[in-house]
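Take a look at the following structure, please.
Of the protein chains in this complex, one is absent; all others appear in place.
What follows is chain A.
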Amino acid sequence: MYPIILLSFLGIVVLFLGFAKSKAILLPATLLFLAVALVGNFVEWNQGTIIYFYNMLAVNNLTLAFNGIVLVSAFMIVAMTRGFQDDDEAQPAEYYAIMLFSLVGAFMMIGFENLIMLFLGLEILSVAMYVLTGSDKRNLRSNEAALKYFLMGAFATGILLFGIALLYGATGSFTLTGIQAYIGQGNPSYLLYGGLLLVLIGMLFKVSAAPFHFWTPDVYEGAPTIFTAFMATIVKTAGFAALFRLLSHSFTGIYDYWWITLAVITVLTLLVGNIIAVYQDSFKRMLAYSSISHAGYLLIALTAMTPQTENSILFYSMAYSVATICAFGVLIPLAREKAMTGKPRETYEAFNGLARNNPLLAFVLTVSMLSLAGIPLTAGFWGKFFVFGSAAERGIIWLLVVAILMSAVGIYYYFRVIMAAYMKEGDTAEIRVAPFYKIVLVTATIITLLFGIAPGLFTGLV
């Protein structure tokens, strides 16, 4: 609960810091504020479940751990935003403030106890993302991405709200416990099923699961890369935390009804994400489809809904977020240095000869691709291991078979980048990276390898 109050206040402070003549203070100030929020987050660690604001928000170790993942991801992404200072058009104070405010929305989604908070958190996060997506105002691609994201997001919100209204009509309550108690009475009304279906569709839109994924590649490609990284990690982590909370706290009573729906969506998401990713020429667009496929893996854990699900979603979100930040972090300096016609080069060719040019970036890229592909000794392997384990425990073998086949497909397109970086000859223009930027990338790589070798370090924490 403290990070919500802290970041709401500190976000306003960042806005006022924008009046200062020198913009140089903004980045360290924002990083400091995020660190303060991270400390504030763990004040309530190991104190059991605490309920705040008249049953609106709950705090326990699981929500704190999700908050921690979101905050650390945000810290890394903000630390990579030095480019704002070179750009005269950029409004760094506003960008940083909006990023901090959007995190407040993420925390509300992670710990919601009442559907009002789910809706508010989702909207705070989404509206902030619409603005950030369109932040490159003169760039038509960014404009197009912002409009698509906005229209699709508002549409999804409408569907979610209609679902919430139907749930309220059936149960007479917006609280998770109220809905659970209503289902416990047995013989639920048809309004409940319709409401649950619409709420699921609304949420799956936001986490970009197929067949509600069609906005994702365009939006990810058009948005400025740094905000794409923000979208791919924080929105996805918060979305899955919220979906898990909703399903596990309220709807376990009618598991037989929704698991098959979710299983079909999972299979579709895995197929669409992985197979279309193979045919992409743009690295950024491939990462968009890869994020769809990772939504599919996370959905497997939700479909199985065993007692281990919460830990596997937590671990998977962590592994996916860190690896994705690395991947986008390598792309940003590369696309900037190799921009020839004003349009950033984001195709696979941009990576040609990277290993000779800048071995550190090539190594970071390799580890992050291995982690996304789920190769052993990286955190991504254990993420997939835990997720597949929960499906095996529930005995949904056909889902498991599809998932394993699709992760084999995934290896092809992740290795294409590594091949381009190591095997192919490229132009020898030197790629310069700021020391601070290097520290972030190396830290993220170390996290990936550390939890890949000793996953118990992370799972033992929660």
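A few points about this structure:
To be clear about the criterion, contacts are C-beta pairs under 8 Å (C-beta built on N, C-alpha and C of every residue); 3 or more make two chains touch, one makes a residue touch a chain; residues count from 1.
Assume contacts and distances are computed from a predicted model.
Going by its UniProt record, the hidden chain of the complex is named "NADH-quinone oxidoreductase subunit K" among "Large ribosomal subunit protein uL3", "Phenylalanine--tRNA ligase beta subunit", "NADH-quinone oxidoreductase subunit K" or "FeS assembly protein SufD".
Screening A:120, A:360, A:411 or A:431 against the full complex identifies A:120 as the residue touching the chain left out.
Of the candidate positions A:8, A:61 or A:143, contact with the unshown chain belongs to A:143.
Annotation: of A:5, A:20, A:35 or A:151, A:151 touches the absent chain (contact as defined above). On the side of chain A, the interface with the absent chain consists of residues 116, 119-120, 123, 127, 130-131, 134, 137-138, 140-141, 143-148, 150-151, 154-155, 157-159, 161-162, 164-166, 168-169, 172-174, 217-218, 221-222, 276, 279-280, 285, using the contact rule stated above.
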